[in-house]
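With one protein chain held back, the other chains of the complex are shown just where they sit.
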Amino acid sequence: MSFACLNITVFGESHGPAVGVTVEGLPAGIPIDEQGLRAFMARRKSQSAFTTARVEDDNPVFLSGVKNGYTTGAPINATIYNANQKSEDYAALCDVPRPSHADFVAGVKYGGFADLAGGGHFSGRLTAPLCVVGYLAETYLQKRGVFVGAYLSEVGGVAASSYRDGLPTAEDIMAAQGEAIPVLRGASKKEIERKLQAVKADGDSVGGVVECVALGLPVGLGECGFKSMEGRIASAIFAMPATKGLEFGSGFALSQMTGSAGNDPWVIDGGVVVPKTNHNGGINGGITNGAPLTVRVAVKPTPSIVKEQDSVNVKEMTNVKLSVGGRHDACIALRAVPVVEACVAIAIADALIQAQGQNG
Amino acid sequence: MSFACLNITVFGESHGPAVGVTVEGLPAGIPIDEQGLRAFMARRKSQSAFTTARVEDDNPVFLSGVKNGYTTGAPINATIYNANQKSEDYAALCDVPRPSHADFVAGVKYGGFADLAGGGHFSGRLTAPLCVVGYLAETYLQKRGVFVGAYLSEVGGVAASSYRDGLPTAEDIMAAQGEAIPVLRGASKKEIERKLQAVKADGDSVGGVVECVALGLPVGLGECGFKSMEGRIASAIFAMPATKGLEFGSGFALSQMTGSAGNDPWVIDGGVVVPKTNHNGGINGGITNGAPLTVRVAVKPTPSIVKEQDSVNVKEMTNVKLSVGGRHDACIALRAVPVVEACVAIAIADALIQAQGQNG
Amino acid sequence: MSFACLNITVFGESHGPAVGVTVEGLPAGIPIDEQGLRAFMARRKSQSAFTTARVEDDNPVFLSGVKNGYTTGAPINATIYNANQKSEDYAALCDVPRPSHADFVAGVKYGGFADLAGGGHFSGRLTAPLCVVGYLAETYLQKRGVFVGAYLSEVGGVAASSYRDGLPTAEDIMAAQGEAIPVLRGASKKEIERKLQAVKADGDSVGGVVECVALGLPVGLGECGFKSMEGRIASAIFAMPATKGLEFGSGFALSQMTGSAGNDPWVIDGGVVVPKTNHNGGINGGITNGAPLTVRVAVKPTPSIVKEQDSVNVKEMTNVKLSVGGRHDACIALRAVPVVEACVAIAIADALIQAQGQNG
Partner (left out) sequence: MSFACLNITVFGESHGPAVGVTVEGLPAGIPIDEQGLRAFMARRKSQSAFTTARVEDDNPVFLSGVKNGYTTGAPINATIYNANQKSEDYAALCDVPRPSHADFVAGVKYGGFADLAGGGHFSGRLTAPLCVVGYLAETYLQKRGVFVGAYLSEVGGVAASSYRDGLPTAEDIMAAQGEAIPVLRGASKKEIERKLQAVKADGDSVGGVVECVALGLPVGLGECGFKSMEGRIASAIFAMPATKGLEFGSGFALSQMTGSAGNDPWVIDGGVVVPKTNHNGGINGGITNGAPLTVRVAVKPTPSIVKEQDSVNVKEMTNVKLSVGGRHDACIALRAVPVVEACVAIAIADALIQAQGQNG
């Protein structure tokens, strides 16, 4: 898909030979620190008792576009070979689509030719390649003084700290990312753990909210209209199939306010014009205003649960009961954290490259 | 901007000679009923005491792509000439940017060359051309059995009926659209009116939530990944600068549920496989699943208010007080209703044309 | 259509209310000299006895994106209202398509909804808006030391001077552009005039070759692959429906050479690495190499001629004879000169903006 300046294709199937990504348009000279990349990828891996037991070795191989540890300017291919496949776990699902998963629509849309094993191209595994691109985008942005960081803000309705309670620093966010449950320091961590234990014990799953913050952005990224900063971030974020909503700054809460309460007044701070509050999440008219960009993402519960659900056998057209075995996540939102961060970083890098083109 | 199949450019400035739109990629043979178009445009006009006194005659002139009442297949240009301009109302705003508006970012991004009068290209007036395209998209979709309809669901925290309380029919939605305050039949209309009166009397503004429903969609529109149905709709919706959030189906509420409660079980209904509930808003894996597509959009309060706000004079770099005169809306969400509908219709029409291309 | 950074939509029909163009992505601050623009547009107008007697006042009105003589950064709309229409001249053509014109294909492609009057959207008149964009692109490039200039190099097989005989200077090219027959100084001008007179007297038309040269280009514009500098220029040039071929540098002649004769050896000249010869037309691997970019464009004879031709009546499905009345060009290549120049300038400006984005 063509962003404004980047062209990114995510490919692969859960139980095929590989997943991966090609990227056109990233500048030459972006350094790739193997350990840094590995650490980024590890954040998406299952790390806790509440995520899947299928642990993949998600180390991307760069088949092109990278040499001697730097991007070359040519199209980048990063391939992650699939090692740990258990197709049999999913065999039954081809005829009995999982509730809320893409099995059914993929079957219809592609006229029976879709590869549905393990969710096929619709598997959460396809977010791993996004993280590779996100790592490159973040590295590119870091050199330009931009920090992007995501963390978990809510699990099953249990709220942890949010940027709405006070903007976290880069250090706060990085500290959260070091934890198995990547929430900001605060009181609710234990409660979230208990929630997850109960859900897991029940063979069930639960949703959550991921927040992402970008600091150090210049004024002027994004465009008015269809290429707004919000729209670009949304396009990227909704590439995660579990995403069902997102809001910038105060979002839905802002829709309940009056203008006098919800407008962000301009003030002079250190010789620079900045908004005093940040209900708009750092974006006005689709364009960054120099304040921190803040976004909240609603992640739904994993569709694949052991608990029995209603479904149909599409071949026999009968109502059936479905219990999904295999190795699944009790809360996919935990692993969505680096993916959200990657998506935001990609959208910002794209907008930055575009702005640089205009400004010459 | 290039959608998948449509290429749409919205142009114009609030106080320039015209606003308008060019569209490439709409099929030939879409009938244009002048009265229908006029009625659609009228929905965006100020109709109540709570919207701006600046009433434009928003009748688009088709300069190309339409002949004898049908689209010809060539690029469409619809131009709405500006008649009722009062530039002096805005003169002061060039140096004193409105809180939460694009005045400041546009000034910086375009290095002083931006046309800021009346919000320039960032004015809400630019949503009128979107409605023209939306009308064409809806007409195209109607022929294929698809109905798209939006209505107001919340004002300043006062909730009217929502699809979450029960799916409205096309008739319900059209009935709402006939009213000055386009909410679904229900108890809260009076309360909303009182809320608006209070806000207006206070020289203030207030935000709201718009909902949109699409009925009759086939299974299979949209793509996995960056071209998901959600991402496409979001790209379009965030072209409205007042939008700060959106959620599909149960959205953020779904992120608080367990999988067993929030998954949409498949059932056979009339020989067809359909989801029994619709927490996913008719979309799985970025692709329509045949259920009604439902989306909620958070619209922030109008930045331009009479009530005094803090701002800065960017020329003199001093903190100043700002009271915005001129003719403004107490609640822009009222007029956002047809715009949201237009954006959803555009995104769906684009996805339908793309799917037809694939299916041959 | 989306170039890499510019999004350009040309709209309008020959006998509709207007032709015009919208452009997204051009930087703010490009000055528009009205006289300069008028002079550019005048080059496309019929100026000699050998071009159509239909002389339009092709002065574009900027409906958006331009203020106080500078681009604002917002989408640009330039509209040229049609004044001098004679639809009756073309009435018969709807049923009897002109040989080699788009009448027939447009009728089929758009299922009878196409506006065919005067060629409709396929009229040569649609190249006027291209010239507006070309003028803006040239102005943008001039500030960066790039000159783009086109001239006529051949008419009906009679060759005038070519860059192959020696690279013209910017002055040479501008001198040619001041003439009714815009060829470089040389011996063949009289012969070309005689050729044109004979063709015109015969109620016939004739083709020609336009050449374009770009001087002062930096190394590094364009990309390897589908976004090569050649491919981008070709995409733009073939937007002129009369174009049937193009070659860069020595083009087809280079395909007849050996590598030892046709390769362009690198030499150091004034401390800079440059190619000694320029058979490649300033492009290697799709990317500018710092040498002058040279391109030749084959323009076919105007399809509309008085001389009787064979055609069919598509309604009655009978073979008929056709003599096209109205006001037509004996040699459209004369008027194609500024259009070719515009197309090359647009493609280069787009590539320059893209390269600036990468380089940061």
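Order of writing sets the chain letters: A, B and C. Residues in each chain are counted from 1.
Please note the rule applied: contacts are C-beta pairs under 8 Å (C-beta built on N, C-alpha and C of every residue); 3 or more make two chains touch, one makes a residue touch a chain.
All of these numbers come straight from a predicted model, not from anything done at the bench.
In the full complex, which of C:C5, C:A28, C:I80 or C:A234 touches the chain missing from this view?
Touches the omitted chain: C:A234.
From the list C:G156, C:P182, C:P292 or C:P338, which touches the chain that is not on show?
Going through C:G156, C:P182, C:P292 or C:P338 one by one, C:G156 is the residue touching the chain not shown.
Tell me which of C:P60, C:G286 or C:P338 is the one touching the absent chain.
In the full complex, the listed residue that touches the missing chain is C:G286.
Determine and list the chain C residues touching the chain excluded from the picture.
The list for chain C reads 1-3, 8, 10, 97-102, 104-106, 108-109, 111, 121-122, 126, 154, 156-157, 199, 202, 204-209, 219-220, 224-228, 230-232, 234-239, 241, 243-252, 254-260, 262-268, 271, 273, 275-276, 279-281, 284-289, 298-305, 307, 309-312, 314, 317-319, 333, 355, 359.
List every residue of chain A that touches the chain not included in the displayed model.
Interface residues of chain A facing the absent chain: 1-2, 7, 9-13, 16-20, 22, 24, 28-29, 61, 63-65, 67, 70-77, 79, 106, 109-111, 113-115, 120-121.
Tell me which stretches of chain B touch the chain missing from the display.
Residues of chain B in contact with the hidden chain: 2, 4-5, 25, 27-28, 73-75, 144, 224-225, 352-360.
Just so it is clear, only the chains that are shown with their structure count from here on.
Quick one: label the inter-chain contact graph as line, ring, star, complete or other.
Basically all the chains touch each other, so complete.
For copies chain A and chain C, work out whether under half or over half of the interface numbers are shared, and give different or same accordingly.
At the contact between chain A and chain C, which are copies of one sequence, the residues are largely the same (over half shared).
Suppose each chain is reduced to the average of its Cα coordinates; what separation in Å results between chain A and chain B?
Centre separation, chain A to chain B: 26 Å.
Report the inter-centroid distance (CA atoms only) between chain B and chain C in whole Å.
39
Just give me the whole-number Å value for how far the CA centre of chain A lies from that of chain C.
Taking the average C-alpha coordinate of chain A and of chain C, the gap between them is 46 Å.
Check each residue of chain A and list the ones that touch at least two other chains.
2, 224-225, 355, 359
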